[in-house]
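All protein chains but one are shown at their positions in the complex.
Then we have subunit A:
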Amino acid sequence: MNDQNFDNKNTSFSYLESRPLHIGASVPRLDAYEKVTGKEKYAADYYGENLVWAGVKRAGVPHAVLRGIDFSSAVKVPGIVRVLTHEDITGSNRQGVIRKDQPVLVNDKARHCGDAIALVLADNKESLKEALDLIVCDFEPLPGVFDSEQGLRNGAALVHEDNADGNRLLKGEIKTGSGSDAYKECDVIVEACFQTQSQEHAYLETEAGWARLLANGKLEIVCSTQTPFRDRMEVAEALGLDPTLVRIIAPYPGGAFGGKDGVTVQTLLGLAALHSGGRPVKMWWNREESFVSGTKRHAALMYYQLGAKADGTLHFLDVRLYFDTGPYDHLGGVVLTLALEHAGGPYRIPNAQLTGWAVYTNNPIGGAFRGFGVTQVTAAVEQVMDMLAQKLGMDPVKLRLKNATKRGDRSCVGKTMVCSNGLVECLETLSKHDLWKQADDWKSSAGPFKRRGVGIAAAMQGSGYGPVVPDYANAKVELTSDGKIRVYCGVVDMGQGNASTNLQIAGSILGQESGQMELVLPDTDRTLPSGSASASRCTYTFGNALIGAAETLKQRILQRAADLFMASGPHEMALIPGSVRHLPTGREVPLFRLVKFFQDSERIAVHHFRAPVAADNIGVSPEIKLHGLPHTLFSFGACLAAVEVDELTGAAEVKRFLAVSDCGKVLNPQIYQQQIHGGIAQGLGYALSEKLEVEKGRILTTGFSTYIIPTASDVPEIDSIAVEIYEPTGPFGLKGVGEIATNGPLPAVANAVADALGIRVFESPLTAERILEAFASNGRQESSI
């Protein structure tokens, strides 16, 4: 397998029933068959002869000076190839995106339990485990920081002594209008503090990869990643290599959700391959290691004050956010910045004072996770909106409609909204739905010991990288020498279906069915740089590039065919599946014939697209701008949760869920619905059961028997409606759909629970225990029985 030829990895779909690829049609996902039959080769499926297993010795302590590593017994274990430490790294030994502060292998101190201390290479898994257990780290324990507010206090232990701002990774401050002073002009003010928990990505496929060093010095790394092109640079810098000698190959990840937005196994694998004597190397974290070392959704502490005029017009917002970013900048500053931008929800609020801190702690690493900071603040702002509605005696839908941004309005950070905006349509559709109209009947027909409530939430989600970091994609489409259309995807498809959508886009433009299409998954040597699979940007950015490339190729094919047929011009020609037809005569030339009249250089078309950025200067600091504020493209949504609470146990059960979303035009309804349904399921887990228990930096829930993600029986029937407002800058009018649905479930469920019980639980997840405690301490249980 050492001679495995990756260049052959073009997926063709000719063995499946060929299907027309129309925009807007529910074309079955072209990756589905291979995946459900187990044929798809994931990063974890690479082995090969003479394989070396690589594994990591983890710190196991949250904060301690590393005085020494004793691996003298470990190297004596039969089957051990090498034990590597930071001393074996010749590069910067640092990784990260903005602040590169994470060591590949610790050289000074451990900053969280999952820190990598040593890398062991072994002939087999058994020896590897034995050797890892025998490595002894000499640690001098340090006091730790386990809470973000505490981390900012004077005298707190420092996670990075070299950081000029102490434990502050980033502080963001935004003031619009008269800021906090505006509270005096309000008739009503509500105030609350919310605490949201860390969330585990819980992908089916844990972090995995495979690497080898070729004789010509090229380092090939196959890995489960969202960011192949960024990985290449990070690996090269950390290991001191020329980036052009690093090749990252990215099969479909088995789920990622943000947890593979950056380096996991890549650099470690690269380092291992540099020391394995040319043998291929494999690393595959088990679930516990994935929990301990992987990133989490930032836990957040959020203080909110929201003020309005007596008629419900929002007037003032004061927010303080504390985001626990753990020990490293795994996009923590960017997450905080997105949270600040969305802190006021999708509403017009003329006066705002928004302050936020991303704080270093010795907890697990906070990082990217579907929703990316927006999920946390949406939970807060949508609950204070309900509290405000209650105080004003106003219908919660009407309060939201009254303040909903429309195109041309300003968001709470003062950014003028220029993209298509279907928020009003979402809210109106929701208010006309039976689940809302008949909510009172449904609530009053609860059975014994049950109380029912209906809650709603609205949300928006910015997409793309913001004003500074270029959000670009380069698409490449090829007419292959046997007449097929091959699409080179530069953006990873981590399961959301964009690879299939890319074929649909190219196929529809080039008039081809699935049987004529081929696919190349991201590979830094074969596909073109197109940014990360993140930020609801994949199909928006890459799709726009792909349209350009496909149109170019189409013109070239039609022109060449027109020349051959001596037609008056390409307008007389049409691409049909497998052929080009001369419309006036009906004569056809198959693509496999036509291609013979192409030179190789003509068979490939490429196109670059860079997403538009905000044109207005809203006066935020360059640092905050660099971290992505403001965005210019937003998706919108409104959702409803119908919840039944058991008075005896406190358990909240979501009986029905409705999501109405504006993600622009829908290219493939099936894939669209999968994104919405998946986002809701993940959001419901966040709302009700997913609770990462961390005690002094140590995760106590390191597997799925104690970290409780929803099962099929925990996810209710979902109604999902697309409000398809055409977005002029999007490919075929589309906007991003990857994240928006995750934001609504927690606040909608919390509002429904408050509606059912008359009490609010301010800390998520809303476990039965928390609800029952709140209910009991409210003294209402007695009176109800």
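Keep in mind that, in the parts below, contacts are C-beta pairs under 8 Å (C-beta built on N, C-alpha and C of every residue); 3 or more make two chains touch, one makes a residue touch a chain; residues count from 1.
In this text, contacts and distances are computed from a predicted model.
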The complex's invisible chain, by UniProt name, from "Xanthine dehydrogenase family protein subunit M", "Fumarate reductase subunit D", "Putative aliphatic sulfonates transport permease protein SsuC" or "NADH-quinone oxidoreductase": "Xanthine dehydrogenase family protein subunit M"
Where the missing chain touches subunit A, by residue: 448-449, 648-651, 653, 689, 693, 700-701, 705-706, 708, 710-714, 767-769, 772-773, 776, 785
